[in-house]
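Working notes, structure below.
Other chains dropped; remaining ones untouched in position.
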Amino acid sequence: MIRLENVTKVYKGDVVALRDGSFEINKGEFVFLVGPSGSGKSTLFRLMNREERPQAGRIFVAGKDIGELSSWKIPYLRRNIGSVYQDYKLLLNKSVYENVAFALEVIGRPRHVIKTQVPAILELVGLAKKQRNYPNELSGGEQQRVSIARAFVNRPLILLADEPTGNLDPATSVGIMRLLDRINRTGTTVVMATHDRSIVDTMRRRVIELDRGTIIRDQARGVYE
Amino acid sequence: MALNLNYVARETGQNLIRNPTLTVASVITVAIALTLAGVALLVGEGVDKLAGKFRDDVQIIIFVSPDATDEQVSAIEASLEENPEVADFSYVDRDAAFAEAQELFEDQPTMADLLRPEDVPTSFRVKPVNPDIDSVLALRSIFQRHPGVQEVTSAAEAIRAIQELSQKLSYGVYFAAAVSSVTAVLLIYNTIRTAMFARRREIEVMKLVGATNWFIRVPFIIEGMAQALLGGLLAIALLLGLNQVLFRSLARNEFFELFRQFDFANSTVVLQSIPLVLVGMVIGAIGSGFAVGRFLDV
């Protein structure tokens, strides 16, 4: 589903965020991405949805070399990838409902579909009561859950979740992890960056560990460290 | 594109309402810009009419010799009627000429007293088809040689000057119109760019969620058009106000004949403004489309 071949990403100022990284993630896999702050996890996500382009190497998503994608095709790539951003990236001038609905409007879903799916997913992440609120009227954890709902709602092939439980209490985290697991069981490939040791250690899935841009571990049924 | 009319309408409406600062700023700017351009257009029309009037006023005067026979006068009249270069003419007979002269000397009573009807020459007042200097001089030389003609005069210098002036004025007006159009475009585009700058993060996020460039652009384009429309309506109101307060009162001032041509009907103002508003909407649309583009590169 996702294949990296010797990918190197260097930011200005000679920051090597990813050095010669290669791995393959199969359809339906669930992968944890771990590593200290600044080790390159978010960069990896940004490379996979073509927010950034690598200096070297190739990245294949769903069989296509996304480096060769012409720019008008990028939105179609992104529609197959649901992204939970570390900083949520909500539309501040849209309500919770509208934020989630936007992901469906973008792919041209008809109104009646939107009207049933959006409330359902918001119920799932525990925000049924906050539909009319705007992002700046939500707690941090609530914003994070809106971001998760938006990433899920159009049933993408791939789900990239960047610390989706960073601002959630343990109980809510467990709920979200159950949800991710369920999504994964329906065939969606899930890649999740996290700092939460207990989640990784409980789930025992494949773990890819980064350290200062280098992949130092790629272990099936791994633990946090 | 998968563009949904309902989505576009809702999105545009919300943007207009949720960012009142931006909406008000854009509408005011468009209104000012279009008013500026509208004033230039109206002044242009006034100047055109004025130049037309100057050209209408060009005339050649054929003074008849005091000793010309009636036949000679009829012959002059006949050649005038035949000549294709003559648009119109009239004969000023002795009484009319005397009355005219009396009026001329109103302020100089001695002169007026001195005048006797026999002293004043009769004349033909001729309007040429072509009021330009060459045709006028040609006509003059033809009638100069006619028997019974004492002299043919025309304000040759004045005609030349008018011709030059009306050309310069229309260049001036084209120039002013061009300047005000460029100004209008600049002002509108400026406002759009700033507004887009204020929303750049939103645009980026939309792009990251998988929106195509057009999906993002269209609501902004419609928004730009809506703002231009509102601004345009405001501009029409402003122009009608200006017409009443400025042009009309100027035009109706007795003494300042020059501005007589600046009396515009309200319907003229409105008709004049409609293409302006349409152009404003096009600029709003294209400007928004372009301005949003700068932030679509994600």
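By written order: A and B. Residues from 1 in each chain.
Criterion: contacts are C-beta pairs under 8 Å (C-beta built on N, C-alpha and C of every residue); 3 or more make two chains touch, one makes a residue touch a chain.
Computed from a predicted structure; not experimentally measured.
> Can you write the complex as a formula in the shown labels?
Copy numbers over the entire complex come out as A x2, B x2.
As a convention for this text, only the chains that are shown with their structure count from here on.
> From the C-alpha centre of subunit A to that of subunit B, how far is it in Å?
62
> What residues of subunit B sit close enough to touch subunit A in their complex?
Subunit B residues touching subunit A: 2, 4, 6-7, 14-15, 18-19, 201-202, 205-213, 215, 298.
> Which residues, counting only subunit A, touch subunit B once they are in their complex?
49, 51, 72, 75-76, 78-79, 83, 85, 89-94, 102-103, 105-108, 111, 150
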